[in-house]
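Then we have chain A:
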Amino acid sequence: MALQDYRNDMQRCSRCSLCKWPPLAQIKSWRFSNVCPSMVWGNFHAYSAGGKLIAALSLLDGRIEYTDKFLEIVYQCQMGGACDVSCKVTRDLEPLEVMLELRARCVEDGQLLPAHMVMIESLRSDDNPLGKPKAERGKWAEDLDVKDITTEKADVLYFAGCRYSFDQDLWGIARGAVTLLKKAGVDVGISGKEEACCGGRAYEIGYRGELTKYAEHNIETWNAAGVRTVVTSCSDCYGTFKYHYPKVGKTMNFEVLHITEYLDRLIKEGKLKPTRKVPMQVTYHDPCHLGRLSEAYIPWEGVEKKVLGQIVIQDPPKEFRRGTNGIYEPPREVLKSIPGLELVEMERIKEYAWCCGAGGGVKEAYPDFALWTAKERIEEAEATGAEALVTACPWCERNFRDALEQDGEKMKLYDVVELLLEAL
Partner candidate 1 sequence: MSEKEELIAIVGAEYVFDDPENLKSYSRDMSFVRPIKPQYVVKPRNAEEVQGIVKWANKSGMPLIPVSSGPPHFRGDTIPTLGGAIVDLSQMKRIIRINRRNRVAMVEPGLTFGELQPELEKEGLMLPMPLAPRSSKSVIGSLLEREPTIIPKYQWDISDPLLCTEVVFGTGDLFRTGEAAGPGTIEDQWRSGQAQTNPMGPFQVDFFRLIQGAQGTMGIVTWASVRCELLPQAHKLLLVPSDRLEGLIDFAYRLLRARLGDELLLLNSFNLAALLGEDADQIRSLREGLPPWILIFCVAGYERLPQERVEYQEKDIMDIAQQFGVEPVSAVPGASAREVSKALSKPSGEPYWKLRFKGGCHDIFFLTTLDRTPEFIEAMYQMAEATGYPTTDIGIYLQPQMQGRACHCEFNLACDLNNPKEVDRVRALFTSASENLMKLGAFFSRPYGSWADMAYRRDAESAIASRKVKGIFDPNNVMNPGKLCF
Partner candidate 2 sequence: MALTRNVYQILEDIVGPENISEEPVILDTYCFQWLAETVTGSKFFTRPEAVVLPGSKDEVQAIVRTCNRYGVKYKALSTGWGPWNAPGSEGVVQVDLRRMNRILEIDEKNMYAVVEPYVIFSQLQVEAMKRGLTCHIIGAGANASPLASCTSMSGMGLSGISMSYSARNPLAVEWILPTGDILRLGSLGSGAGWFCGDGPGLSLRGIMRGTHGAMGGLGIFTKCAVKLYQWPGPKQMHFEGVSPGHVAVVPENFKCYVLSFPSWDSFADAAYKIGEAEIGYVMGKQIAAGIVPLMATRSSTEYANVRQSGMADEVMKEFRYSFQLVLGANSPREIEYQERALQDILAETGGWIPALTQDSERQKATFRMMIKVDGNSAIFRLSGSFGTSLGAETSCDAAMVHARLGEEIKKKYIEKGVIVDDGAEWAWGAEMNEHGRFAHVEELFMYDPADPESAKGAAEFIEETSLLTAKQAPGLAIWELARGGLGPKGHDIYGPACSNYHVWQRRIKRAFDPNFSADATFYIEPEE
């Protein structure tokens, strides 16, 4: 669909501002009652999802032209989708889709942010948006005794993703994940330096062609490799595989799992037995792309019809993704299986979790905003009394790390994998 195909949605926005808050029943305090980082940071209504729907309509109707401020409104947003969840509690609109279309339209019209251009150039030259040389991609797995699926067959492909591949501080988590899989007897392999970006971030910042390219390449490669399962520790990649990959129309002959899903399964099957005590009170941050944005793509093509006067229905009927079927329980189950570990929840969780701040190209284009967003989340974690914040995504991990370091905060930070390793 194109931006103009969403014109009815733009006109049907009622400017109710529900996109700024969690689903209202889930608000538990004044302090943690926002759900849209862009709005809290930017304040003008334009920064909300509803505001962006209006901006899109204004653009389509020729009321406005591209300006720097317009681009800021479009791009100063992590595309975390909390707005979409809140809107869809009562409405059948697609705010996040409109925002994605808006970015694609900006790129189509040559309205490019320099920080994003850098990411795309890097993608095109080295198959990653981080400006790192492709040759170094496999370094994270050096001396890790694991199959290389470019030369050997394996049942399961562990997909590291760009962040894990090139962010040395985080290598331990990726290595840990592979170690756990092997411990559980999984026939796992990796692509090493042959691995390429999932393409998800590029899609998010409006470069759809890149996503298509990587999706097609990856699906073909993995089909050809005969892997039955693709598992990743990166939530961004996971969400991309589940939501965007099916759009390119290639059959995926493999199951896609996030590492927390897989570990949960393995624990329940008795193949991993956490027995060592890890006495700690922790709180868990739901990554956007593992949570609300990971719901599988539901293909729909059809038309709008009116019945009973003015009721708008979709023909054929359309099922809306409302964010409630994300991967929420598996990470929690894994944590709960760790003896001595106590999980306390933050106020904004699951489909209405506050974003870590990294996504949507914000970490690159608006680093202060990204860090501020993370600090908000850290404060929320601290308010639970927990000593550690746990997550399941390297982008969340990186952004929280940077924020904690900047403020010299004492809160500990873990990935689910790290805690499980300690328990074995």
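Picked so that all candidates are chains of the complex that A comes from, given by their letters.
Heads up, the rule we're going with is that contacts are C-beta pairs under 8 Å (C-beta built on N, C-alpha and C of every residue); 3 or more make two chains touch, one makes a residue touch a chain; residues count from 1.
Owing to the predicted nature of the structure, the values given are computational and were not obtained by experimental measurement.
Student: Would you mind flagging which of 1 or 2 touches chain A in the complex?
Tutor: Selected candidate, touching chain A: 2.
Student: Report the residues of chain A in contact with candidate 2 in the complex, numbered from low to high.
Tutor: Per the touch definition, chain A meets candidate 2 at residues 7-8, 10-18, 21, 23-30, 33, 43-46, 50-51, 54-55, 57-58, 63-65, 67, 69-70, 73, 85, 88-92, 306-314, 317-320, 322, 324, 351.
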